[in-house]
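In this view, the complex is presented without one of its protein chains, the others remaining in place.
Chains here go by letter, A and B, matching the order in which they are written, and residues are numbered from 1 within each.
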Amino acid sequence: MLAYLIRRLAYGVLTVQGVLLLLFVLFFLYATPTEMARRAVGEKAPPEVLEQWIVNHGYDRPRVWNPANPSDTLLADHFRRMLSFDFGRSDADDSPIVERLRQGVVPSLSVTLPLFVGGLAIGIALSLFVAYFRETYIDRAGVVLCVLGMSVSILLYIIGGQFLLGKLLRWFPISGFDPQPALVSRFLAIPWIIGLLSGLGGEVRFYRTVFVEETSRDYVRTARAKGCGDGRIMWRHVLRNAMIPILTHVVVAIPFLFTGSLLLESFFGIPGLGSITVDAIHGNDFSTLRVMVYIGALLFVLAQIVTDVSYTLVDPRVRLE
Amino acid sequence: MSEPVLSVRDLRTTFPLGGEPVPVVDGVGFEVASGEVLALVGESGCGKSVTALSILRLVPRPGRVAAGHLRLCGRDVLSLPVREMRRVRGADAAMIFQEPMTSLNPVVSVGAQVVEAIRLHERVSASQARRRTIELFESVRIPDPAERVDSYPHQLSGGLKQRVMIAMALALRPRLLVADEPTTALDVTIQAQILELLRELQRELGTAILLITHDLGVVNELADRIAVMYAGRIVEEGTREEILARARHPYTQGLLRAVPSLGRRGERLAEIPGVVPSPIEWSRGCPFRTRCPRVLPACAETMPAPTRLSTTHASRCHAVAAEVST
Partner (left out) sequence: MVEPHVASNLVVAVLVAGALFVARAVRKSDLWRGSLRELARRRPLALGVVAIYVLVALLDSVAWTGGGAVGAQGDQLALHEPRSVVDRLFPGDFGERSYSVPLASAEFYGGAALRHPGRHWLGTDILGRDILHLTLKGARIALLIGGFTSLIVIPLALLFGVSAGYFGGRVDDAVFFLISVLASIPGLLLLIVLVMVMGRGAVQVCIALGVTSWVGFCRVARGETLKLRELDYVQAARALGVSELRIILRHVVPNLLHLVVITFVLLFSGLVLSEAILAWLGIGIDGSWGQMIDQARDELSRDPIIWWNLAAASAALFGLILAVNFVGDAVRDVLDPRTLREDR
């Protein structure tokens, strides 16, 4: 078990190195520092201004190989800094990136965490309901509703939700954010509702498929032959087996808790990590973008490892390796 | 003569195929007396498994079960409310299945699954149920029963898993055990062990068994009486000796001929030409007529009525009926 964990961690570290390498290739080899300078300063800027920008941001070193000092290259620098979480400054406004990250975490979590938990609970409950009635009209209607829900772009949910709930019905403020616990839910109500509804179609569909598959397995037939009622079967037998694919699906979503929902945050004026990313896009802020991708990947790799380990808790077939 | 444990008449189970309900079991009737073993024999696709599932109302949606009557331990099964039916399942009649690999819940210990079966029907404490489970494991000859109770299905061999299934099925001493191909998925040597176990338990507990199988060797070991199914209908029925030694229906005869025997080494294997028709192709008249060596014009018109050959032996065949009347 310990050996397995160590192997998984090692592979995770290797994967992260791969991500960093990919980032380097994209940001420094494909898009050169000159290119970045041009985007930041302006297309028509004279070469000296571009040079100055490059020097200011520390991009004036050899990119991959420096015969004089092999560790003084952009490549080595990139790896060194990312791995030590020394993120430097934003290309756009020179602010320290770590500071902005720290400020953005709480707002992002306040949007995504309730959304995650609520979406999970409601999604599973609804799909259990639909799966219980499989092959009947409830099930068929449910699936059609899910496809309808999935076919609407999240953009339309956002626009529609904001318009309906904010402007028309005036139940909640249209946008903005206030971190005080008493007020925060007022501002987040619309993003929560929209986030929930837009994802519900796909989620329920996925869980339903899992439940229906499990319900048609032989051991369920055995349980019924013993005299188990449908409710008990769902709860004691199907759910425990369905946990395995559901777990994969759920843990994979965990990184998004932190990176925040780009769309929801930018549209509703919530100053979280997603907003930071969107600002970075509009401001051609490559250094911040690099950091966001890195963090996202890091969290994902961690989540993967957690999933693999948690399998051993849920599935006895994996446990006794 | 006490009432039979199971009495089935005109059982008809349909599945919707292409919009129409198609019968997979088409007018099946038989009886199982208390303590006897009836083997239901036929090739794949003849509807014998669905018959077994129909008895306990386990036919999956969207299939539907209907019958003239279906009486289990004296009660009319088809009219029972679901809650009552659940009480019948496991306690009055139990079922074991063909695939021990997938028939047990993989994330629950085998002991817990047997305990569940017990506690669904009787009010006993968890520890009492566990003790009974260990005793049951002993009676089905699972080695180290006290330790095996906590094992998970994937840790057991196919034969052991099937023993667990048998233990679970017999835990509440049902009057009828429906066994759907219990040995088909097992190795030949294990098959013999399981069959012997079933025979002993049957004698000890006096349980009646409805044995579903396509294997005539298994039938030879266990059955008191045999019913032969083809295309959703029973085409011949009789005692073990009557069927195995004096079968009259062309299909039964074909089946028996097709069994390879050591005495006929060097001869070509006999086979019944053609294939079993799918349920959509069944129509009026005898379903075997397309493959029958004794086919008559009447066979395309009507399904033959049973011809009585003795108090226990009947066959549904126009050719046999013609023979008997002459």
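Everything that follows uses one rule, which is that a contact is a pair of C-beta atoms (placed from the backbone, for glycine too) under 8 Å apart; a residue touches a chain by one contact, two chains touch by 3 or more.
From a predicted model like this one, the values you see are computed outputs, not experimental measurements.
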{"item": "Contact partner of the left-out chain, one of A:87, A:177, A:192 or A:256", "value": "A:256"}
{"item": "Contact residue for the chain not shown (choose from A:52, A:284 or A:312)", "value": "A:284"}
{"item": "Sole residue of A:1, A:14 or A:138 that reaches the chain not shown, by the stated touch rule", "value": "A:14"}
{"item": "Missing-partner contacts on chain A, residue numbers", "value": "11, 14-16, 18-19, 22-23, 26-27, 30-31, 147-148, 150-156, 159, 163, 167, 255-256, 259, 262-263, 266, 277-278, 281-282, 284, 286, 289, 292-293, 296-297, 300-301, 304"}
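We take it that only the chains that are shown with their structure count from here on.
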{"item": "Computed distance of Cα centres, chain B from chain A, in Å", "value": "53"}
{"item": "Chain B residues touching chain A - in the complex, by the definition given at the top", "value": "56, 58, 60-62, 83, 86-91, 94-95, 97, 99, 102-108, 116-117, 120-121, 152, 154-155, 165, 168"}
{"item": "In the complex, chain A residues that touch chain B", "value": "134-135, 216-219, 221-229, 236-237, 240-241, 314-317, 320"}
